[in-house]
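The complex is shown incomplete by one protein chain, all other protein chains being positioned as in the whole.
By letter and in written order, the chains are A, B and C; residue numbering begins at 1 in each of them.
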Amino acid sequence: MSKTGVFICHCGSNIAGVVAVEKVVESAKTLPGVKVAMDYKYMCSDPGQNLIINTIKEQALDRVVVGSCSPRMHENTFRMTIERAGLNPYRLEIANLREHVSWVHSEKASATDKAIKLVELAVAKVRRNEPLQKIYAEIEKRALVIGGGIAGIQAALDIAANGYKVTLVEREPSIGGRMSQLDKTFPTMDCSACILTPKMVAVAQNKDITLLTYAEVEQVHGYVGNFEVNINKKARFVSMTKCIGCGVCTEKCPSKKRLSEFNANIATRKAIYTPFPQAVPNIPVIDKDSCMYFATGKCKVCEKVCPAGAVDYTQEDEIITEKFGAIVVATGYDLYDHSSYGEYGYGEIPDVITGLQLERMINSGGPTGGHIKRPSDGKEPETVVFIQCVGSRDDAKGKPYCSRVCCMYTAKQALLLREHYPNSKAIVFYMDIRAAGKGYEEFIQRVQTEYGVLYLRGRVSRIYEKKDHLLVKGVDTLSGNQVEIKADMVVLATGLKPKKEAQNLAQLLHIGYDQNGFYTELHPKLAPVETQIAGVYLAGCCQSPKDIPDTVAQSSATAAKVGALLSKERLEIEPMISEVNPLLCSGCRMCYNACPYGAIEMEDTEIRRGEIRCVAKVLVSVCKGCGVCVAGCYCKAIDLKGWTDRQLMEQIKVISYC
Amino acid sequence: MSKTLQETARNLLAENKVEVIIGYAQGYDAFHTRPVFISNVEDVSKLIINEYCTNNLSVYLPIHKKLKVGIVTAKEQDLASIHELINEHQILEENVIIIEAAKQISSLSSELGEAQRDRGIDEEDGRQEAWKKRGYDMAVEEFEKLSAKERETFWDKEFERCIRCYACRQVCPVCYCPDCFVNRTMPKYLNEAVDMNKNKLFSLVRMLHVFGRCMDCRACNNACPVGIPLRLLTKKIAKDALELFGYVSGQGQEHPFSTFEKDELLEEIR
Amino acid sequence: MEKDINIIGFLCNWCSYAGADLTGLNRIIYPTNIKIVRIPCTGRMDPVLIMEAFHNGADGVLVSGCHPGDCHYTEGNYYWRRRHAVLKRLLEFLGIDERRFQATWVSASEGKRFAEVVKKVVDDVRSWKKNE
Partner (left out) sequence: MLFVLLLQPTTYNLQQKFSVNLLLLGMSIMEYTITTNNLRSLINDLLKEHIVYAPKLVSANTVLYKTIVSFDEYDSTALMTNTSAKSMIYPQTNRLFEFAKTTDGMVLKEDEEVKKSIIFGCRPCDAKGFSLLDNLFDWKGYRDESYFSRRDKTTIISISCTAPQSTCFCNSFEDWGATSKVGSDLLLIPMGDKYLVEVVTEKGKKITEDGKYFEPATERDAAIKQEIEQSVAELMPKKLKLGEIKENLDTAFESPYWDRVHLPCLKCNLCTFVCPTCYCFDISECPKGYSNGERNRTWDSCMSEQFTKMAGGVNPRSDSKRRFRQRVMHKFRYHVDNFNEYLCTGCGRCIKYCPVGIDIRRVLEGAK
C-alpha cells in the first residue's frame, strides 16, 4: 500500500474562506493509501514547504498530494519540494482547490464536497504515479542560423563570440538582407552600408562561422540538441574557390534584361551577377533562368572572359546534411505589394513607387547614382507625396497590424529628399505618427520643423495620372478640407509582411505562426525569442515587424539563449512522454503515421527470446508527450508516462462513483 | 468450379510456390463449409468452393505470417481484408498468393438471401419474419431515425445475451492485436463479470478499433452464437467513415485517425 | 435525496484547463457538478476512457481542448476532432443521449466561456436525466 501524505493549503482565506478545510483533511485521512493528512495556512511558503518535507521524512511518505491552487501555478514548486525531501518529483499530484473550487463555487457545503472529491481524485491518481526519471540527451554544440540579414548576422556573430560553431544559411547570393538595400538609417542617419558592411565582413572572416550563401534549408529532422538539417546549396555555376571577384564576367555578360531584385526592380542586372558591390561573398552567380547559355546552349561569354576559369556550367545543386544543437530562424520580411490598392493605381502608375525603390534611387551606389528620377521620364521630381500605412493597419487588406517602421522611414526619406533637393516639396499623408523609439519623436519633429516637411493627417482617396504630373486627392482630417496636390511622384510606405515561404519553413520546423503569418514566440512576454519547439529560436522581422535596433537586440538575446542551451553538458528532457511495450505492439503503425513530431520509429525488436517483430519505438528526445499515439493504439501497447490510462482510469472511477 | 480450384491448389503445392493452402472444405452438412489447411497434394480434393463459403480466411494470415500461403477468397471483402493486412504491415505481400474465387461465388449466391447464406439454410423455419420485425435487416439510415431511447432499448436487449465468448473478435481479420485491451489488468478496462453494459462497452470499443479497417466481411456477425446483429454496427462505421472522411476501407487510403484536414468538421465541435 | 448529476470534464492542460483557471481568477460561479480531469492534450483522449466514464456511472462527459490551430502540440486537437466525430455518432447510434457527451473548444483566455460551457452541459445533462 502506498503511503500518501495529503497537504491542504488554506491559501489564506482564498480556499479556507469557502472550503471547510478541516473536513477535507478528515475525509482525506480515510482514503486508502493515505497515511497522513494535514492543512496549513500557506503551503507554498517556506514554512509550508518545510512542513511537507519534514512530514515526508518523519512518516516515510512515498507520495504527496497537495490541495492548493492550480497545478499550473505551483506544480513545479511542490515537485522541487518533495524532491528535496528525497522523493521522486513525479510522485506528486495537485488537487486544484482554488481556481476550480473556492473561486468558482460560492455555496460552502457543495464546494467542500467537491474539494473532498478532488482530493480523492488526486489521491487516486498519485497512487498510480510511477517515479519518472529525467531523460538526458547529448547536445550537438553547433548552431544553424537561417537568414543572413542583419538579424542572422548579429545572431551568428554573437553565438560565435560565445565560442560555438555557427552555420549561416542565406538564400540570396550574398548576405546583408534588407539592411544592405537601405541608404541611411533613422534617426541617426548613419549610412546603412557603412555600419553593416563591417559586420558582413566579420562574418566572412570568423573562423567559427560557416557561410552558406545561395542555399536553402530543405528538411529538418530531430529535436533540440540534435537537429539534422538538409541544406540545398544551389548551383552557383561559379567556383567559390577559383573566383577572384574581379567582376569581368558581369561586365561582359550580354544578358541584361532581368530586373534587379536588389534594386527593388528599378534597374536591371545581368544573368551573371553579384547583387551589390559590397556582397559577401563577392562571388557572382549565374541566374539560370536568364542566362542565354542555359536557354539556347550558346554564349559562354563569361566562361571565356573569366581569368580564373571559375565558371562551371556543370555545377549541380548539392544537398549537405549537418547536425545542429540549436536553430535560429531569422528569415526577415517581404514588403507589401501595393497593387491591391486601387486608389493608388493598382501598382500601374509608373511614378507611384515604394519606399524601398526610393531608397535605392537615393543611395549613391544605386542605379541612379543617388539621384531621384521619375521612372516615367527620368526627371527630378519637385513635389513628392508620401503615403503611410500602405498594407499596414488596414483590415480591408487583411493587414491589421502596424508595421512599426514606416512612419520613421517615411520621415527619413522625406528628410533625404529635402536634403538632396532643397527646392523640393515633401508632403506626408499619415494616420498616426508612431515614433516610440529612442530619439524617434525628436527626429520626426526635426523633419517637420527643420526640413519643412508637410504632414497631413488623412488618407489619400485617389491618385490620378495627368499629362506630366500626378493629381493626389485626399482629405486633411485636421482641417476637414479636401486636398488636391499636384505631385511629381508618390512614394508609398508599404508595410512589412512575412516572407512568402515562411509557412513552409514553419512546417519544416514544426513552429507556429499567427494569423498574419509571423512566427509565434513561446510566450509574448516571458519567452519572446523561444518557440514552442525547444531549440528553435526567432530573431528579427520573421517574428514581428521591428526596426534595426530591436532586431539586433533580439538577435543578441537569441544568441544568449542559444549559448545557454549549447553550454549545457547534456540536455534534460521532461520524462512525461510516450513509451511502448514491445510485447503488446502489433506493429500496425497507427502511432507512426499519426505522431505530429515523427517521434516514433519502427524497429525490429526481439520481444521474446527468439521472436523478432517490427514494433514501434519512441524517440525519447523527440517525443513531446501529446499522447496522440496513445489514443490511436488499439493494442494499448503505448502509454503516456505521467498520464497513463491507469492513472486516468482511477480518476474516472472516483468521479463516476460519486 | 471446385475442380478448377483444386487444380490451381495442386499446382501451387507441387511447384512449391506455397507451403500451405488455406481454403474451404465440406462442413458438417451440405450447407456448411469449414476452413481447411492443405499442405499435401493428396489432400487438395478436400477443397471446395460454393455459396456457403462464408468465412473470411484472411484471419489466418497474420497467425501464419512466416509461411508462404495460398489463400482462397470467396468474397470481395476477403480480398480487401488481405490488402488491409498488408497495408497494416501484418503480412508480407510476397508471402501470400491469392486464389480468387469471389467472382464465381457472387454469381451463384444472388439466389440466396445474404442472411440465409451466412447462417446456413437448415434453420429456415419461418423466422425470417421475426428477423425483419426486429430490425435485423434494417438499414443504418432507418435505424438512425429511431429515437435515442428506442435505440438504447434495442441494443440493451441485444447485448444482454452476449456471452463474451469473443468469437466476433477472434474471427475478425483486423483484430490481430497480440493482447486485446479486454485482457489488460493494469488498468482493467473490463471486469470479468459479464453484464450488458460491459458487453456493450466491449463491442463499442471493438467497433472504434476496427473503424476504417473493417471490410464489412460479416465474419463477426456470422460467428456470434446468440445472433447479435453486429453487422448493423459495421455498416454504421463504414457509413460514417465515408460520410465524414470520404474514406473507404481497404482502398489503401490513409487511415482517418492517423491524419486530418485543418478545415474539416468545422461544425462538429465549437 | 436523489443523487445529483455527475459530470467528468477532460480538459487539456494548455488551453481549457488554463481557461478554467481563468474562470477562477475572474471569480465566475458555475455548478459544482463537474469534476475536472487534466489531460495533456485532447489528442490523448482515447475513446475508451469516455466509454469507461459512462460505464462507471458518469452522467455526462465534457471534453474541451484548444481551438483548432491553437494546439500546444500543433495537431493534437485535429486528431481528437476526428475521433470525436466518430465516437459521437457511434454513441448516438447505440442510444447514448447526445446531451451526455459533449465536446468544445475553450482557450486559455476564455474564462467566462468556460463557465458558460459548464452551465450548459449541466443543464443539458439535467434535462436528460429528468426524462430518464
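Definition applied: contacts are C-beta pairs under 8 Å (C-beta built on N, C-alpha and C of every residue); 3 or more make two chains touch, one makes a residue touch a chain.
For clarity, every value in this text was computed on a predicted model and none was experimentally measured.
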In the full complex, displayed partners of the excluded chain: A, B
Identified contact with the non-displayed chain, of B:Val194, B:Leu242 or B:Leu266: B:Val194
Option from B:Ala223, B:Ile237 or B:Ile269 whose C-beta touches the chain left out: B:Ala223
Full-complex contact with the absent chain, from B:Leu92, B:Ile163 or B:Leu266: B:Ile163
Positions on chain B where the hidden chain makes contact: 27-29, 32-37, 55, 59-60, 63, 115, 119, 122-123, 125, 127-128, 130-131, 134, 136, 157-158, 161, 163-167, 169-171, 179, 183, 191-195, 219, 222-223, 225-227, 229
Interface with the unshown chain - residue positions in chain A: 31-32, 653, 657
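Please note the rule applied: only the chains that are shown with their structure count from here on.
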Cα-centroid distance, chain A relative to chain B, in whole angstrom: 50
Distance from the mean Cα position of chain C to that of chain A, given in whole angstrom: 33
Inter-chain centre distance, chain B versus chain C - centres from mean C-alpha coordinates, in Å: 34
In chain B, residues with contacts to at least two other chains: 181, 189, 257
Residues within chain C bordering two or more other chains: 47-48, 52, 55, 75, 79, 83
Complex contacts: residues of chain B adjacent to chain A: 88-90, 176-179, 181, 184, 186-189, 209, 254-255, 257-259
Chain C-facing residues of chain B, complex: 140, 143-144, 148-156, 181, 189, 197-198, 200-201, 204-205, 207-208, 211, 233, 236-237, 240-241, 244-245, 256-257, 260-262, 264-265, 268-270
Chain C residues touching chain A - in the complex, by the definition given at the top: 6, 8, 13, 17-18, 20-21, 23-25, 27-30, 32, 35-41, 43-49, 52-53, 55-58, 72-76, 79-80, 83, 115
